[in-house]
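Attaching a single structure in structure tokens format; questions to follow.
A single protein chain has been omitted from the complex, and every remaining protein chain is retained in its original position.
Per-chain residue numbering starts at 1, and chain names A and B are given in the order in which the chains are listed.
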Amino acid sequence: MAERLFTSVIWLSTALVVAMLLWILGDLAYQGMPHLSLNFLLSEPMSAGRSGGIGPILVSTLLIIAVTLLSALPLGLAAAIWLAEFTNRGSAVGNGVRLCLDVLAGIPSIVFGLFGNAFFSIFLGLGFSILSGGLTLACMILPVFIRTCEIGVSSVNDAWRKGAAALGMTRSAAVWHILLPAASPAIVAGLILGIGRATAETAALIFTSGYVDRMPGSLLDSGRALAVHIYDLSMNVTGGDPAAHASALVLLVLIMLLNLLAQGLSDRWLQRRLSV
Amino acid sequence: MSKRNSLFQWNLDRLVVPPLAVAALICVAILLLVLAFLVYEASPVLVDGGWRVFLSDTGWYPLEGLFGLIPMLWASLVLMLGAVIIAAPIGLACAIFIKFYAPASLNKVFRLILSLLAGMPSVVLGLWGLTELVPLIAKWQPPGASLFAAILVLALMVLPTVALTSASALSAVREDLLAGAAALGIGRKAQVLGLVLPAARYGIWSGILLAMARAIGETMVVLMVAGNVVQYPHGLFEPVRALTANIALEMAYATDNHRAGLFASGLMLTLIVLVLAWAASRIVGRNQHG
Partner (left out) sequence: MKGGLLILLATLSTVLLQPLHAADNRLVLTGSSTVAPLALEIGKRFEQQNPGTRIDVQTGGSSRGINDVRTGLANIGMVSRALKVSETDLTAHTIALDGIGIILHRSNPIEALSDGQIKAIYTGQIRNWHEVGGQDRPITVVNKAEGRSTLELFLQYFTLKSSQIKARVVIGDNQQGIKTVSGNFGAIGYVSIGTAEFEEQQGGAIKRLPMAGVEASIDQVRSGRFPLVRPLNLVVKGRASKLSQRFIDFAHSPEVHDIVEAQFFVPMEP
């Protein structure tokens, strides 16, 4: 009996989450679908975004995400590996780093925006730019990404480490050839959470990559991210609701595609080497 | 198993480890930079005990020189706790579902749904909250934009964090433990509650902590659905203003001391997260190898 109760609680919770998502998606689709078209995806915004499309904005968004992932991934993985494999359990340094990451995770996004503006845009002289926005976002997603990867790597069965040692492999080789591939599901989870955070950010990007909705010519140009565009259309521009909802739908599809890509890449590169 | 033993080969490992350590230290450096920035910008009100006004002033009316922010601090804390109290159990249930109860086909679909929710921009969630949830609540208990609305939307927002990190943690539990339990005839519920959850508790608590940090740092959602009235959170359906929403609302128009005050409130939030993180690390205990 208790078994059945438990099972139904689990299924109910899941159903609740699905229902909420369907509600949100339904609302978006209802208001946004009429506004969607191929033209919408490719052309430039006109009349403050109410007509025309989101072409340049999509390009800016993709560039920002690229900068974020290219800077956060290597840095984050390296830090996670160090924490998981090369610090002693309970070491002060390791714990100190973990504490720093937890604190970073709790800093409000608007503070990151102001920080990014002061550090990347003004101090480093990048100005309002895609680079500035991407680097700021990288700072924001590092905590989640590192934590998830760390858990993944350190949870790998100890027997594998011992096996690697028995084979005479160096620690680094063990990490590269065995632990990372084995931890790939966790790494992907971290990536997905990171991508999600990066695409969803508004407050941080307004002050760093900016408001300009022109097609960016370089990483040093200002470019409007899709989330910023959605915010402006729904909160600031009169009559921008249909375009806002359509843009939100596009953003969700983009997120899905990125997640599938992350999953696919991990399956190909990492899992394949684990042909056990 | 000690990590610094005879496996620490002299050639390759010696070359590889320092860059890794540098990577970790860069993360620390970033945090220090952000903190330095906050302190610098907040300094006008922090020196000479100017910060005392934050605790003693009645009401937040910066244009009239009143900077009492305790009500907003309480609001931020209550919002965070409320969101996590709802999101943690449900998120955990979702993770258990993915790992133990879902048929293979549903598994992938549900993971997709969770990652969609994870990637939902806060502005979209906030917009949905403002146009769909708040009017519903308003019909029942005006004004609608309230603590309740914000807790619900925040919970929805941090739920994927708990679910996905917990799912990773659950997957990492040793298969042979589960096999052993099954062989002993232990039912699924007991397996999960008695065996898997404790084994995965480090990962699960990490997820919950990340969710708490995300909830207290969230700006857009609370800005749109919490009502933004500066008062103590004395009722579930009363409007409240979180410290983050306050920064967002007023930063654009704040000058001098008002602006410094806003940065000081950002600093306060960071300190709270610091305390939370430290406390959590004390409670949960150290990481376990699989």
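Here is the rule we use: contacts are C-beta pairs under 8 Å (C-beta built on N, C-alpha and C of every residue); 3 or more make two chains touch, one makes a residue touch a chain.
Quick caveat: nothing in here was measured; it's all calculated off a predicted structure.
Q: Need the list of shown chains touched by the one chain that isn't shown.
A: Contacts of the unshown chain, counting the full complex: A, B.
Q: Any idea which of A:E85, A:E150, A:E201 or A:D232 touches the chain not displayed?
A: Candidates A:E85, A:E150, A:E201 or A:D232; residue touching the omitted chain: A:D232.
Q: Would you indicate which residue among A:V17, A:I54, A:I151 or A:L219 is in contact with the undisplayed chain?
A: Answer from the full complex: A:L219 touches the omitted chain.
Q: Where the complex has a chain not shown, which of B:L193, B:V229 or B:L274 is the residue touching it?
A: Per the contact definition at the top, the residue touching the missing chain is B:V229.
Q: Which of B:L12, B:V28, B:L81 or B:L249 touches the chain that is not shown?
A: Touching the chain that is not displayed is residue B:L249.
Q: Against the chain that's been left off, what residues of chain A make contact? List them.
A: 47-49, 122, 128, 131, 206-207, 210-214, 217-222, 232, 234-240
Q: At which residues does chain B meet the chain that is not included here?
A: Chain B touches the missing chain through residues 59, 61-64, 66, 130-131, 134-135, 138-139, 142-145, 223-224, 227-230, 239, 241, 248-255, 258.
The criterion applied here is as follows: only the chains that are shown with their structure count from here on.
Q: Which of the residues in chain B come into contact with chain A in the complex?
A: 1-4, 7-9, 11-13, 16-17, 19-21, 23-28, 30-31, 33-34, 37-38, 41, 89-90, 93-94, 96-97, 101, 110, 112-125, 127-128, 131-132, 156, 159-161, 163-165, 167-169, 171-172, 174, 187-189, 192-193, 202-203, 206, 209-210, 212-214, 216-220, 243-244, 247-248, 251, 263, 266, 269-270, 272-274, 276-278, 280-281, 286-287, 289-290
Q: Quick one: in the complex, what on chain A touches chain B?
A: 2-3, 6-7, 9-11, 13-14, 16-18, 20-21, 23-24, 27-28, 74-76, 78-79, 81-83, 85-90, 95-112, 114-115, 118-119, 139, 142-144, 146-148, 151-152, 154-158, 161-162, 165, 170-173, 185-186, 189, 192-193, 195-196, 199-203, 226-227, 230-231, 234-235, 244, 248, 251-252, 255-256, 258-259
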